[in-house]
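Of the protein chains in this complex, one is absent; all others appear in place.
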Amino acid sequence: MFLSASKCQIKNGGFSVQCDFSVEIGNHLSLFGPSGSGKSSVLLGLAGFLPIINGDLVYDDNSISKIEPKDRPFDLIFQENNLFPHLTVSRNILLGLGAKAKMDLQNSRIVNEILDLVGLYKERNRLPQDISGGQRSRAAIARSLIRKKPILLLDEPFAALDFELKNEILALLLRVTRKNNLSIILVSHDPRDVQYLGGDVVLFSENGQTDFYKNKSFWSKFSYKLHT
Amino acid sequence: MEEGIKKIKLFGFICFLGVLCVGIGSILVLTFHSRYNTFITAYEAQVIIFTLSQAFLSATLSLLLAIPISRAIYRNEFFCKNQIISVIGILFVLPILVVILAVINVFGINGIINQFVSFFAFEKFSIYGLVGILTGHILINLPFAVRLLISGWSMIPTEQVRLAKQLGFNTQAFFKNIELPMLVKIAPSIFTIIFLYCSLTFSIALVLGGGPSATTMELAIYQTIIFEGDLSAAARLSTLQLILLTFLLILATRFTGNMFIEQTIILKNDIRGPKTLLTHWIDCFFIILFCLFIFLPILIIISKGLANIAIATDKLILSAMNSILVALLATLINLIFSLALCLLIVDEKRKFLKIIIEVGSFSIICVSPLVFGTALFLLLFEHIDLSANALLLTGLTNGVLMIPISLAILLPGFKKIKARYGKLMNIIGVPRTSELAKFYVPLLKKSIKFSCALVFALSIGDLGVIVLFSGDDIGTLPMYLYRLIGSYRMDEAYFVSMILLLLAFISFWLIENGNLNVFKRKQMSD
Partner (left out) sequence: MKIILSIFTGLVFFTSVLHSEVRQNLVVYTYDSFNSDWGPGPQLEKAFENICDCDLKFVTAGDGAALLAKLRLEGNKTKADVVVGLDTNLLKSAKDSGLFSPHNLNISLDLPIAWRDETFMPFDWGYFSFVFDKRKTTNIPKSFEELAKSDLKIAIQDPRSSTPGLGLVLWIEKLYNNESKTFWRQLADNVVTVTPGWSEAYGLFIEGEVDGVLSYTTSPAYHKVAENDNSKVAAIFDEGHLMQIEVGAILENSEKKQLAADFLAFMTSSQAQSIIPTTNWMYPAKQPDIEFPAAFKEGLSEIEPIYLDPNTARTLKDSAIEVWKRELRK
């Protein structure tokens, strides 16, 4: 199964950005470039929060560029405010099973499993403001996983975390995505994230140009630049 | 600790003590100037019950109406939306007498609505009674509540709205998980301010209530001070008033005295909750209702003002200038006091003391303005020439009495910054004396501007409590207005009302939107 964007043009206010890429489910993709180059807009366009005004977005041979965000094969994790501040960690995760989901026996088992997976079982009854930034990221990931969407969209979700914590969470993500055959589309301006994630890369330039690179060709072309 | 911070803290404490004196001191002064004391009478008990219940109803209704209205305004695009948002605070600044006349012109026996009603051969209705009281109070307070709630809606993080879309929330789930928590956070403060406002005035309740049963505590206090000269009764009543209202204040703000007012309005496109055709029509209904309700009275005052355009006399111009002066002074004093208090509160580490200071500062809003004015008069009249300093005193009292309002606007921001940058400030060793100038003021510029604009506009329309005793022929615009009506000059009074309205509006707009850093920005971009 593939997700492919062909000449997808995404409009954000007075500005628009176009990109082409294709990613097979199970592989990852990085949207990489300096701030302001439109990476986040593309991500929001994929998720359905910004309109795709030209081109097409196809998943599993179906066009998904016009359907509602909740019906798309994505779950987007934002930079911040991923959790509802008035709900406990486990209630936040429960929302992934639907707005009306009740904490019944079956659901609480599902939630607890996920909590175990991301290592938040002890914190399950605490409010978002009472746990650390890293724990909040894990909770958001947990909710994404519970939705069983094939592709996770990450909008620099670890920008506020320190290096070690970020790697720890990325490792967790890689582990669970490999296990469940999921894809990650990651927006980042940090080449280390891109390298860590592996997979293909869409390079965004400041002039609004986007280029698609296979993993190897990207690193052979740019590694010298990125590491200086 | 550096020398500087000690000084600032000391100043903060002095401000706090001063502020505390406003409440307790006023009552003590009155008690000392009176001779004997009695217990509460049946009549007074009745008055207290009426005061609290009408204030409760007014505040509840204002809030309940403001929620769908502000939501509709925030969620929809329509003609002149931004202009409407910036105008809606304006009825709050009119002198009460003008508000009453405006209400009568719209809802009275010969008001626009009744003429409309009788045109269709229905029977005219009378507004006097509970309906009248509520109409008057809602007219004044609804715009204020709507304005603050719009800020509330706009402060919902974009991500949360997108999250809701991603998780497929319907209207109900959206309300429960996103809108309700926001309301729970800011509605109690708005409710409290409206509630206290309605308990501390008497003209609207009496005139639109239609009879002596519509007596609020403030009228009873007026009667005891002015007509009976019975200061002990006044002190007793206002003690009761202060205790009751402070108690309610603490209750309403969840035991901490934490008032929370959002003021920034960020209008985002496309980032709104779920909509259906039905909600669209409900939104339209509320927007139209609100516009009619708020703008009819304003339009009437403006049209009557335009119909009676007079050549501005020297006295009118002088009064207008005095009003601006008083408002400037009030704003300045208010700003100094509230900044000092905010700093004191966020810097205080002992939790108990912190809460005491917070509640104490907010409780000024529970002090009867009349008692405060009388106490100030009793304290000062021997020492300074009150009539010569009437403007100064009016500015001072307005500034002090509005401290709770500006604290409610500024304090949440101070706390947020302290929580976010407090450690950073310690680590990089910002001299604590310059924390205010380097961190709080620049980061809270918008809140400070809004607070100043509000205080300025409010005090330009306020008659000023001290005026009752410290009269002189140098007056402010509201005084000039009252004198006009007192001298049978109703037509001119409308003209002056219009000027007052315009003045308040222009100043509000200028302070809130004026960019004092135009030059700085230019230099930076060059």
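Note that the chains are named A and B in the order they appear, and that numbering of residues resets to 1 at the start of each chain.
As a convention for this text, contacts are C-beta pairs under 8 Å (C-beta built on N, C-alpha and C of every residue); 3 or more make two chains touch, one makes a residue touch a chain.
Since the structure is predicted, the reported quantities are computational estimates derived from the model, not experimental observations.
Undergrad: Taking the complete complex into account, which shown chains does the hidden chain touch?
TA: B
Undergrad: Looking at B:61, B:155, B:378 or B:443, which makes contact with the chain not pictured?
TA: B:378
Undergrad: In the full complex, which of B:68, B:108, B:297 or B:369 touches the chain missing from this view?
TA: Going through B:68, B:108, B:297 or B:369 one by one, B:108 is the residue touching the chain not shown.
Undergrad: Touch as defined at the start, partner being the missing chain; which of B:74, B:202 or B:456 qualifies?
TA: B:202
Undergrad: Hey, which of B:303, B:426 or B:487 is the one touching the hidden chain?
TA: Among B:303, B:426 or B:487, only B:487 touches the chain that is not shown.
Undergrad: Of the listed residues B:48, B:225 or B:364, which contacts the missing chain in the full complex?
TA: Residue touching the absent chain, from the options given: B:225.
Undergrad: On chain B, what residues meet the omitted chain?
TA: Looking at chain B, the ones touching the missing chain are residues 11, 33, 43, 97, 100-101, 104-105, 108-111, 126, 128-129, 202-203, 206-215, 219-220, 222-223, 225-227, 229, 231, 313, 315, 332, 336, 374, 377-378, 381-382, 384-385, 387-389, 392, 467-473, 479, 482-483, 485-490.
Methods note: only the chains that are shown with their structure count from here on.
Undergrad: Give every residue of chain A touching chain B within the complex, in rising order.
TA: Interface residues on chain A, with respect to chain B: 13, 44, 47-49, 68-71, 74-76, 78-82, 84-87, 95-96, 98-100, 147.
Undergrad: For chain B, which residues are in contact with chain A within the complex?
TA: Residues in contact with chain A: 157-160, 162-163, 165-170, 173, 177-178, 181, 184, 269.
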